[in-house]
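One structure follows; several queries about it will come next.
With one protein chain withheld, the remaining protein chains of the complex are depicted in position.
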Amino acid sequence: MDNLAIPPAAMRRSSLSGQEGGPTCRPIAGGGRFSLRLPPASRQPAALALGLDLEANINRAAVSGGRAALRLGPDEWLLLLPEAEAPAAALAGALPGGLYALTEISHRQTAIVLEGGAAADRLNAGCPLDLDLAAFPVGMATRTLFFKAEIVLWRQSETCFHLEVWRSFAPYVWELLGVIGREYAS
Amino acid sequence: MTQAFRRAKGGRIDRSRTLSFSFDGKSYAGHPGDTLASALLANGVHLVGRSFKYHRPRGILTAGSEEPNALVGVGRDDAHYTPNLRAPQVELYDGLVSESQNRSPSLTRDYAAINDVFWRFIPSGFYYKTFMWPKKAWTKFFEPRIREMAGLGRSPKTPDAARYAQRFAHCDVLVVGAGPAGIAAALSAAKTGARVILCDEQAEPGGALLAEPDAMIDGVSAAQWLQGALAQLAAHKNVRVLPRTIAFGYFPHNLIGLAQSLTDHEGERDDAKPRGRLWQVRAGEVIIAAGAIERPLVFPDNDRPGIMLAEAARIYLERYGVLPGQRALIFTAHDGAYRTALALHRAGCEIAGIVDLRPKADGPWVEAARQAGLEVHAAATVTATRGRLRLTGATIAPIKGGSAIEVACDTLLMSGGFTPSVHLFSQSRGKLVFDATLDAFLPGAPAEACRVVGSAAGLASLQEALESGAEAGGGGTRHQAANAPVAQGGFIGVVPYHGDPGAVRAFLDYQNDVTAKDVMLALREGMQSVEHVKRFTTNGMASDQGKLSNMNALAIMSAVLHKPVPAIGTTTFRMPYTPVPFGYFAGYARGELFEPARRTAIDGWAAAQGAVFEDVGLWKRARYFPRGAEDMHKAVARECAAVRQGVGIFDASTLGKIEVVGPDAAEFLNRMYINAWTKLAPGKLRYGILLREDGFIIDDGVIGRISDTRFHVTTTTGGAARVLGMMEDYLQTEFPELNVWLTSTTEQYAVIAVQGPKARAVVAPLVEGADLSAEALPHMSMVECRVAGVPARLFRVSFTGELGFEINVPADYGQAVWEALMACGQPHGITPYGTETMHVLRAEKGYIIVGQETDGTVTPDDVGYGGMIGKAKPDFVGKRALARKAFAAQTNRKQLVGLLTDDPALLLDEGAQIVADPTQPKPMTMLGHITSSYWSETLGRSIALALLRDGRARTGERLHVPQHDGTARVTVVSPVFYDPEGARLNG
Partner (left out) sequence: MLLIPCPYCGPRPEIEFAYGGEAHVVRAADPRQVDDAGWTEFLYFRNNPRGDHAERWRHAFGCGRFFNVKRNTYTDQIEASYRIGETRP
């Protein structure tokens, strides 16, 4: 049986399905996500197999094409991949000793993009980190909090942030971003 | 009404526009730039409140946030009402509606003013001594009445219409206070390129410079310099100036809480815009430029309306163009009051004389007053004041004794000198050092990266303020100020008085109505510590935290106890510096956004079907699905019957899920769970129990082995995060040698349970790639396959006792798969059921729920699961604790049993105690308690689970359960009420 075929897109409903958003805040549907855990010795073979840089510092994203590896901890990467990509076989081939863990979490979370000159200020309504460009440069990605929700925050440009939010927390984050967005719109 | 006390010119108000406002129902006029206090004074209104305890008429005392008397309620209606606002801080706007507090029926006729007549009988401590008996009268009679009479404003009853914003911010330098020192500090810091936040509690930055007509700074007038400095700051990209913002709290590691008022001054404020914003600022360095607060003098009847601080009167004159009265008596120990006298004199206010406590009145200020023809009474004091609703006169007497003079005056302006505002510095745990020349506590060694500048550091001159600020800012900026001579002097304590001190009241703490006599009484009663005196008298315990009173109280203690002030010490300064409305702290967290409402992928479907939801942690779970007019009891009975006789469908998505992956995955689970995992074959499931290190059950769940190196662990709904945290703890700190990694997959999967004799018939048609037959997929096994076209982990598992499947599918497909199952189940009468039915069905089978049958003191053996313990395992979390002799020696531990009531219709109360003899005198010997109690539709009677001492040996015993409505007779039975052989698991 082909367990890799993707079911029809119409069947997939994220917890933000139906939300359209606007130019400064919008949900991103779909996508593939994996949690990758590697001891140091497995890093190089895994990087070769995935075609992604896994040597970047902690809390930095490595991007290649439409794929990204966000290093969230010393041995933890969040892989953001096109929905059709299944990295399991490549990794299994590269790491025959099995010293790694790959777990699919495509549906565990969903993404929101926040853009515009006030993006950092809006995030700082509920995110306790210093989002000044010097303290949180482009390419930084880390797990943190937005009010009472855990998020992964990735700065893609000076004024554009990508948020990864657990499925059931996404409506809460979305609503708050809406309330705060109206504050900065007026 | 005309503003009779408003001067034709001068001040920073805009006379071209007139604002109308009301106070206690009466209309008045003011101007933009006014505060409620300045506008009331312009209209000749001094009487603004009644005191807390004696209900004495009180007037506006200060021009700042330290105001203890002029506390008002403001707001056009209850939803916009804020009590206890300090009138000098309320910016005037057109249509402002305000009222006085603590009076009935009106400010001028207040019934409770009777307290003032009987004041001798209600000194400090009166409450503690008087309302002691009869005991019940305290809660039923005395306390409600005292509460009604005491207290200040009234709480609004309507939900607050306002919204509140919040913000985290970071900066290199946070400057608190935008007076000359603070502005100099901000300018200097900005020059270094630092990120600077400058906050000030007032609407207009400038502090003392806003009432500074004489000074020149850097060659221009103070007002011009201020304008230029603010423009410079505004031009800096890295500088943020926050007006109307109080720094209310100093927290560890330089985190400062700021409360910024955003729309309170806008009148008919737009509820869509936030009313205020709470800032949490992490600062590299904090520069405190909070200024100093003038002290009142403590003399008899120093609280009548018309008595005011001298510097406050000067501010009302210079900043608002308002005269405090027609004829003012000055009473001082500080040169600053001379400055006020001269300014008022020039502005046309008659000066009834200057009474100076100091033995020798001399120096440039005294000379200037004499030259202006003002009468100076040196070494003199005020011994009495007159006037009920407004001051009419005062008595002046030489300190040494001698003939007194009566003077007529409608205003008395006093000054005991200035107390540096060290509140924030003290909150930061910085040490305070007493300066005997200034009679003041000054900032000493800091505990955080923080500096204090300007008059908050005891620096009185404008030049010193600018210099200290510029230096602290680190930018090497310099300023040159030219100003009138520095005002000097000061006095702390009670002013000398020759009469009977017990016969007069000299107020120390205006807000809490504490007099000098009260402090002396406290000392006579044996209180010695400043903290005891504070609590006995309530001095400094009002919302102003003793800003005006603390130094005077300390001086009284010092004099009576013959100890220097520093030996007495100060009370602790606490946040908030000034009161902050609760809404600021709530911020966005109200209503739907109070906390995340976690919903499953199937939640929308359930809501559309009319499901009734219940909260389980942050999750919303469908509790039951009523049809028509069904109540919960009827719906649950129907749902239970459907599962037992046909097929039910249940959303189990909230179950915690953890993917345990790596070569050592089985070994890791061996060490965590009581069960043995090594021999569990891929494709098999096992029910696991997790203990804490102390041997008690903390979680349970079914664990599936996906492959040699991958397990699918489930946890309870509420335990998901806790269990993952505990596993990470052991993995990272105790077993770092294991090659295994953990990932939460709770939200990756929607979990759909299909349960009942017809479950296979419903699921099978939708499955590709797996054989669901009993032989291919027996109970407690799993297979990866497709369900309704979606990749799934299909578990053959049951929490109902019936044939059952739990289908794990990627969550975004959850609703589609659920709908496919519903469609496929329609011919079989598939019935959605909720958590209530789930609970009943599992209780009929005696399956425990962690947190219901267990409470953190229950071992596996207690619930009959001792046999699951992997005996051959050398170690697992909790094993060593269970092996302790203390455990082994216990023979009568509570064990899980079933209970059946004699009356099958009677439902026991969960939590009720079990006793052997209901006639035993209290306290009875309690044998155990009810953990679960339900109506079982299947059995046609009530059932209960209980933890009972030595319970398994008591099977068949008849016991009693005392409840609210009589004692129930019960029989102890097995906890498995239904299908004890488990035959139904196979359909």
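Labels A and B are assigned to the chains in the order they are written; within every chain, residues are numbered from 1.
In the analysis below, a contact is a pair of C-beta atoms (placed from the backbone, for glycine too) under 8 Å apart; a residue touches a chain by one contact, two chains touch by 3 or more.
Values in this document were obtained by computation on a predicted structure and should not be read as measured data.
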Among A:22, A:73, A:93 or A:117, choose the residue that contacts the chain missing from this document, as touch is defined above.
A:73
Looking beyond the chains shown, say which of B:828, B:879, B:949 or B:969 touches the absent one.
B:879
Chain not shown: contacting residue from B:734, B:771 or B:917:
B:734
Please give every residue of chain B in contact with the chain that is not shown.
168, 251-255, 280, 282, 429, 447, 693-694, 725, 728-729, 732-734, 736, 874-875, 879-881, 883-886
Footprint left on chain A by the chain that the document does not show:
58-59, 72-74, 76, 128-129, 142-145, 150
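Keep in mind that, in the parts below, only the chains that are shown with their structure count from here on.
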Could you work out how far the Cα centre of chain A sits from that of chain B, in whole Å?
33
Would you tell me which residues of chain B are touching chain A in their complex?
163, 165-170, 195, 272-274, 280, 282, 588-589, 592-593, 595-601, 618-619, 659, 661-663, 709, 739-741, 743-749, 768-769, 784-786, 789-791, 810-813, 815-816
Can you list the chain A residues touching chain B in their complex?
1, 3, 7-8, 11-15, 35, 37, 39, 75, 97-109, 121, 124-130, 132, 135, 147-149, 166-169, 171-172, 175-176, 179-180, 182-183, 186
